[in-house]
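Selected chains from the complex are presented in situ; the others are not included.
By written order: A and B. Residues from 1 in each chain.
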Amino acid sequence: MSGLFRFGISIDKNLLDKFDRLIREKKYTNRSEAFRDLIREELVKRAWREGKQVAGAITFIYDHHQRDLLSRIVDTQHHYQKLIISTQHIHLDHENCLEIVAVKGNSREVQKLADTLKSIKGVRHGTLSMSSIGKGME
Amino acid sequence: MSGLFRFGISIDKNLLDKFDRLIREKKYTNRSEAFRDLIREELVKRAWREGKQVAGAITFIYDHHQRDLLSRIVDTQHHYQKLIISTQHIHLDHENCLEIVAVKGNSREVQKLADTLKSIKGVRHGTLSMSSIGKGME
């Protein structure tokens, strides 16, 4: 079951001061929220490692003048359409496009889709941003 | 100036076999493309480190039922509107939203925007996907 809970942390004053400075820089307004985010980051890493249901974004750059490239990108996205929620397309300049594909599904399949998109000749840089489907991250 | 160039790599046969197996797994069809991608990854890391013009995606999860949260997210995005190209919003389930913000600008400012969004109470997981504006990555 869910519900708010409170527990105590023992910490050396020196280390706490450093933590406070760190979270101020990262714009946190309270320690609990900073702490919860540290936990969530570990949980997300683990969900991806263990082949759980995840969400995320695949980001890549390409030159839209290469016509074959466009159709290869679209074909790949159709082949994996089960994983793809939507795609955002941005014209960075006359040549370069940034495409961001929002994905959700099994982490290993999402990884495979990211690899496939990145390996297409003409795709100049691809990254996979690993996030969560949100459940259990409250 | 641009233009295709060719040069030779000396490599032990053993290591090359392993490279070939690796890039086959990552779906590459030729070594040159795999090699170019290894370089691009290093270049992107460095552009981000050095405060250059970059592009990327900030991805985060939140519970849209918290009304204050929504307005804090929108306010933050307006404050940094210079860096934001567009936003993709996905309803993951009844509670959880995935928001992906396409960004372009100075890497340090983009980092600050990502930190600010991540630190908002109720934002459950945030990542910054670091990519490139594409120039010089051909």
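Brief remarks on what is shown
We adopt the following convention: a residue touches a chain if its C-beta (ideal position, glycine included) is under 8 Å from a C-beta of that chain, and two chains touch if they have at least 3 such contacts.
Bear in mind that the values here come from a model prediction, so they are computed numbers and not experimental data.
Each chain in view is the same protein; 2 are placed here, and the whole complex, as held in this structure file, contains 4 copies.
Here is the rule we use: only the chains that are shown with their structure count from here on.
Within the complex formed with chain A, the chain B residues making contact are 23, 25-30, 33-34, 37, 40-41, 44, 55-57, 59-61, 63, 85-86, 88, 90, 92-93, 95-98, 100, 102, 104, 115-116, 118-119, 121, 124-135, 137-138.
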